[in-house]
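One structure below.
Only a single protein chain was left out; the remaining protein chains are all shown in position.
For clarity, chains are labelled A and B in written order, and residue numbers in each chain start from 1.
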Amino acid sequence: MTAFKTFFKILNKNKFIVIMYTVILIAFGGFNMQTSDSSINFTASKPDILVVNNDEEKGITKDLIDYIKGNSEAVNIADNEEARNDALFYREVHYIVYIPENYNEDFLNGKNVNLEIKTCDTAESSFAEMLVSRYIRTANSYREIYKDENGKISKENEEKLISKINDTLSKNTEVEITSKLDTNSLSKATFYYNFVNYSILAALVYVVSLILSSFRNKKIQRRINVSSTTYRKINRELLMANIMFSLWLWGIYVLLSFVLIGKIMFTIQGALYIINSFIFTMCAATIALLIGSIVSNKNAINGIVNVIALGSSFLCGAFVPMQWLPDTVLKIAHILPSFYYISTNEKIATLENIDVSSLKEIIPNMAVMVCFAIIFVILSNAVSRKKRRED
Amino acid sequence: MFTHNFKYTLKTLFKDRTLIFWTFAFPIILGTFFNMAFSNIENSESLNIIDIAIVENEEIKSNEIFTTVFENLSNENSEDRLFNTTYVTEEKAKELLENKDIIGYMKLEEENPKVIFNTNGIDQTIFKYVVEEITQTSEIITEMATKEISKQFVTGNFNIDYDELYDRIIKLAFEQEVELNNISNKNLSYTMIEFYTLIAMTCLYGGILGVVAINKSLANMSPQGKRVSVAPTNKIKVILSSVCASYLTQLIGIAILFVYTIFVLKVDYGNNLGLVVSLALAGCLAGLSIGTFVGTIFKTNENTKTGIIISITMLGCFLSGMMGITMKYIVDKNIPIINKLNPASMITDGFYSLYYYDTLDRYIFNLTSLLIFSAVLIIISYISIRRQKYDSI
Partner (left out) sequence: MNNIIEVKNLEKKYKELTAIDNLSFEVHEGEILGLLGPNGSGKSTTMNCILSLLNFSKGSIRIFGKEMKPDAYDIKAKIGVVFQDIAVFEELTVYENIDYFCGLYIRDKETRKKYVEDAIELVGLEDFKKFYPKKLSGGLLRRLNIACGIAHKPKLIFLDEPTVAVDPQSRNNILDGIKKLRDNGATIVYTTHYMEEVEILCDRVIILDKGKILATGTTDELKELAKIEEKVTLEVHNFDNENIEKIKKLTNVDEVTFNGSSLVVTYKKGKHNLIDMIDYLKKEGIQYNKIYSERPTLNDVFLELTGKELRD
């Protein structure tokens, strides 16, 4: 069991790398887990809108502010223009409404004052704009009804007007949600397992290819060749060690997912995430096998693994959700095993009930990963055989 | 002597393939990944046309308001198009929803509209909202009509032109344009930050070049350094020349990255090239100063020093938003002092202020911070280098 033991000795020297990527996984996985609102009733999206009021807070001004606040998420931004601009740029707020001085007065006197706004052109900003426009349109319409001969709103009509506006705007439409899925928890699980893609590739593939390549190192290879242990036996031991380490790392990541995500992992969907990640881990181990047999320079391995891990993660949607990636990128991503791993994760999140037809969507992806693994094993065998002959 | 050492330092730096990979090629590769992954994000986040269905029944056919509104909002030629609407049976609607061909559908029964969704979301909220608005506007119209008619009655006019009245009210209620003055800054593409952090990373990675160059000139760091120390040349001069060579190498790397990001990835650095270049020069200087600092202060081998630089760089870039743009905002907003001391953030924020702001105060603040940061580290390094003899080698 020399090769076996040596494998773990070298692994021990590189444990920092493994720990580092695991911490990154926890940090990013955990960071994204904070918004925990797992209701299955409809909740309207509330955009982040900031109101900057330069008018006295009364009358129509106050009502507008209340209306916006009621329909948006409260944001806390320092009271200066630079902070607001920063907030808009980084999408902390999606819409800023500036209410000018004397807005209430002017409105009541029949003047149409244009509001100033800042927007960052997201769906949320568009929605925010709809909200604001609706209020103003409703208010303008009712002003037509309640105005006097001079086009002004009298004091006694002001309150009536405002209550009428609110009355109308509070009309609700009935909503029904068909899905019984806990989408929030599922999207958390998907995010976590998608990120596992990066950690596995960066940590497992790097460390294993490093170890294997040091075994494949010409001088050591020669020493092994002249030793009493057969080449076959050493290969078998290395494979064993490789599998054990992969299983161990995979086990840790699965355990972490139970801690970080919680009860959704105990459902059938959870089981599917685990199976999928298992297949991917094995596939990653074969990638390491291949890299370890091709590349022998330590620095080169570092570079190659970094490029593979980051590339697979960026192009296949481990960091940026798949639906946000351009189509051409997704097409290119088809050549990467990660693509099949991550699309399976995405599919699992939407599976309403698990039956034959839904499994049909998942199993082909897993089969592709297995095929990748087989190809990598064959390739790495061919390469190391060729190298041995060259010696 | 200066040029002799300069020339050979350049040669050794460019021949070091690992070094060139991490300082030249890696940022370009990473930038390409960024571009591929982020090029569509902002489009996806803006409002796209929403696929919806309406259950076709007798009631909806006779409800002119609903059909007209959805017809207008689904008009392919309109700039304000919001929906792609199909009229289908309820079964079909359910099927479409299941297959995610639509985000939801509406059913009108007994004047009561109902919307059915699969999940929550902004698109769903907008759909629900539009349906609500139609109901609300109907109410306004009724109110207005009643009011108008009673007004006419009061004035003794019983001969009301209902068609004219209806048109006028509809116009007021539906076609009333609400004007809003958009005063936001034009450059709002926040994925630019990713590329700015990339520049920051490259600048700071340049520190590795500094470490390598310095290590080769110090007797207590490398055997080559011992040779330099016993030679009849001023050590400070040799180091200065080596550091200049690494700075030049760094600048070449950053120039390539700029060319690539500007012309291939179409990254926008604002309009003032002179200011962009100044910031890049200062950024590289900051990277170099970290390199000289780590190179002279820490007494370990080159690999460990390189590791230190990489860790500092990655931490700095993480805090300035490389792994998630919001991180920079969170830090800036809550613990600003961290990013005021973080060179990666100074560089990122400098580019951001050039891109986003019209005024230069913030840019100048960042540029000055970088220069002060570099100066402090270089002075500390200088004091340490000046020592000519060592207690142990």
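Points worth noting:
Keep in mind that, in the parts below, contacts are C-beta pairs under 8 Å (C-beta built on N, C-alpha and C of every residue); 3 or more make two chains touch, one makes a residue touch a chain.
Computed from a prediction, not measured in an experiment: that's the story for all the values here.
Although one chain is omitted from the display, it touches the following shown chains in the full assembly: B. Here the missing chain is touched by one residue of B:A219, B:L285 or B:L319, and it is B:A219.
Hidden from this view is one chain, which touches chain B at 1, 4-5, 8, 11-13, 15-16, 216, 219, 222-224, 226-234, 238, 388-393.
Convention: only the chains that are shown with their structure count from here on.
Taking each chain's centre as the mean of its C-alpha atoms, chain A lies 16 Å from chain B. Residues 17-18, 21-22, 26, 29-30, 33-34, 36-42, 44-48, 94, 97-98, 100, 112-126, 128-129, 131-133, 135-136, 139-140, 143-144, 147, 172-173, 176, 178-185, 188, 190, 323-326, 328-329, 332-333, 352, 356-357, 362 of chain B are the ones touching chain A in the complex.
Within the complex, the chain A residues that touch chain B are 28, 31, 42-45, 47, 78, 82-83, 85-92, 96, 98, 112, 114-124, 126-127, 129-134, 136-138, 140-142, 144-145, 164, 168-169, 171-179, 181, 183, 299-300, 303, 306-307, 310-311, 314-315, 319-320, 323-326, 329, 332, 350, 352.
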